[in-house]
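In this view, the complex is presented without one of its protein chains, the others remaining in place.
Should a chain be cited, it is by its letter among A and B, assigned in written order, with residues numbered from 1 in that chain.
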Amino acid sequence: MLWLLVAVPLVFAAAILIPEAHTTLFILSVLAIVPLAGLLSHATESVAAKTGDAAGGLLNATLGNLTELVIALAALRAGEYTLVKSSIAGAIVTNTLFMLGASFFLGGLKYHFQEFNRASARLQAGLLFLATVGLLMPSAVAEMDSTSAAAVTQKLSLGLAVMLIVGYGLGLLFSLKTHREIFAAAEHAHNDEMPWPIGLALGTLAGVTVLVALVSEIFVESVQKAAEAFGMTPAFVGFIVVALVGGAAEMASAFSGARKNRLDLSVGIALGSASQIALFVAPVLVLLSYVIGPSPMDLQFAPGVVVMVLLATITAMFVTNSGRSAWFVGVLVLMVYLIFAITLYVLPPRMQ
Amino acid sequence: MLWLLVAVPLVFAAAILIPEAHTTLFILSVLAIVPLAGLLSHATESVAAKTGDAAGGLLNATLGNLTELVIALAALRAGEYTLVKSSIAGAIVTNTLFMLGASFFLGGLKYHFQEFNRASARLQAGLLFLATVGLLMPSAVAEMDSTSAAAVTQKLSLGLAVMLIVGYGLGLLFSLKTHREIFAAAEHAHNDEMPWPIGLALGTLAGVTVLVALVSEIFVESVQKAAEAFGMTPAFVGFIVVALVGGAAEMASAFSGARKNRLDLSVGIALGSASQIALFVAPVLVLLSYVIGPSPMDLQFAPGVVVMVLLATITAMFVTNSGRSAWFVGVLVLMVYLIFAITLYVLPPRMQ
Partner (left out) sequence: MLWLLVAVPLVFAAAILIPEAHTTLFILSVLAIVPLAGLLSHATESVAAKTGDAAGGLLNATLGNLTELVIALAALRAGEYTLVKSSIAGAIVTNTLFMLGASFFLGGLKYHFQEFNRASARLQAGLLFLATVGLLMPSAVAEMDSTSAAAVTQKLSLGLAVMLIVGYGLGLLFSLKTHREIFAAAEHAHNDEMPWPIGLALGTLAGVTVLVALVSEIFVESVQKAAEAFGMTPAFVGFIVVALVGGAAEMASAFSGARKNRLDLSVGIALGSASQIALFVAPVLVLLSYVIGPSPMDLQFAPGVVVMVLLATITAMFVTNSGRSAWFVGVLVLMVYLIFAITLYVLPPRMQ
């Protein structure tokens, strides 16, 4: 995938030479983010491998969704809160349904049945459920009374953001320290590829993060106009397109794990990534909005979006419950995702 | 039950002689449909037994709810879309809760504990969940904005109908072909009674389908007026009465399986029939409405109905999860059904 890196200089050149060619800029920025996300992911894992189990796990857990975070930060600075929120919800749903479902499906095409660690999947699903309950409340409050809801929702979102981060931290304490034996298999499988030397890894981490940040600026600026050109609604773009672009690198790892019959790895990446975005990235964005955003951001989502996140979580709780999968389980999960995608695609913009 | 066939000539005679006696026509048509559905069911199984495993399974899966389909088609032609929709939702809920619950209860009265195949029950529950998500979306969209929702809902319903049929087809591929060993026990138990010779079976299938279609016309015409006479609301009639009449033959099989301690059979019929209606009959009706209906039908249900279908699915997911049942599990499931029935009964018509 490294040859895609050629898109990085191209997108910068295009941004200077043809700043009005939104569709071209959009396509180039997508092509550039995908390999950069791959490099970022490998660099994070290499640093993690060097720093030992607990610290490495912490690093992976914090920087694992760095791409999503950096893209969302660019949108946050631009005041594009609808894009930030739909990309958060979309990343949760896309990781939970598309990444998990495609892993089950691709693995199932090769193996008749595949087993995975139920205890670890159940923890991730539980964290995801907690985050969903947290995301549901501000939206429920906003539903009840629209006149004075804004202030209440804002106060509530701040409180929940702090709480979700505490919950995430305690989850790390549990999975990396007190009960790490449950998660041993998935951890081990993770350090599969040859890690880079620490200097190269740290340098890549720093340099590529800057590049992703710069490309994200162009991406955020061009995405809405390009979406119109393609006939896509803003919700569809944030929910589906941004989520697929931001998670491309992790998807590659998850799918490759499934094809090697290491479904623990795939389930861990898919659900771990979803719960990390819900419990860590989303609250951090709320807190950062007080510092870098034009105004504070809350955690209120459109009712339909909350329903989708809740249904995605219930789907994950249901399909990971047996610890066994076959190709059709993947089809079921992918079809739930497809139903959401179709719905967002046909929904006229003002109804989102 | 065959002596009930005497109602068939009676209902035709009554329709000609006393066309205004709606209550009599309603009762006679119900009495006529029940034994015809039984014959249809036996004929389908006999043809299935002759055509071998995969083709037979396919036939059973397609024609298993022929009675419900024919009744719904009669209502569709008459433009009674509210009746069609409430009978679809009612058939899903009635099969999931009443048929399953009564099987657990009746079996549990005879046996202290009963075991059944969890893997097969889980697949059916998963299919049902997928269909529920599909049915939920158009209603959620319609909730958001009532002015322009109709066109969007229609477009969405068409897309979902195609998708649900594809999902149903892939589910058949999974259960009849690639992973049929999981479902072997339930399949085998099905071919319990002596099959008819193929000629008799095919003849019965054709002839009885025509009879059911004719009786259904009378049933659909008389049901609303008769309901008023009995003090029942249209939603109650569609949801409860039509569903119980249409599913009578399958219920007889499911209950008899439970009393013989073959709960796999009962669970397979109840959940299989529910998911077949949700994933096959309902989408087929949407597609056929473009051809034979006065106008296209969508998949938008009243919010309360969607909640009932979702709760019925969650109930099924919960109670089939352990693979073990006792009489009180049946009581629990039946009481959820009773709560729905009471609610629909007291609801004034204009609130449905």
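We take it that a residue touches a chain if its C-beta (ideal position, glycine included) is under 8 Å from a C-beta of that chain, and two chains touch if they have at least 3 such contacts.
Just so it is clear, the structure is predicted and the values come from calculations on it, not from any experiment.
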item: Omitted-chain contact residue, chosen from A:V284, A:M317 or A:L344; value: A:M317
item: Of A:L10, A:L58, A:V152 or A:L202, the one touching the omitted chain in the full complex; value: A:V152
item: Contacting the left-out chain in the complete assembly, out of A:G38, A:G107, A:G134 or A:P234; value: A:G134
item: Option touching the unshown chain, where A:R122, A:K225 or A:R324 are the choices; value: A:R122
item: Contacts of chain A with the absent chain, listed as residue ranges; value: 118-119, 122-123, 125-127, 129-130, 133-134, 136-137, 140-141, 143-145, 148-149, 152, 155-156, 159-160, 163, 167, 170-171, 173-174, 178-179, 317, 321
item: Residue ranges of chain B at the interface with the undisplayed chain; value: 112, 302-304, 307, 311, 314-315, 318-319, 321-322, 326-329, 331-332, 335-336, 338-340, 342-343, 346-348, 350-351
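The definition used in the following text is that only the chains that are shown with their structure count from here on.
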item: Angle of the C-alpha superposing rotation, chain A to chain B, to the nearest 5 degrees; value: 120
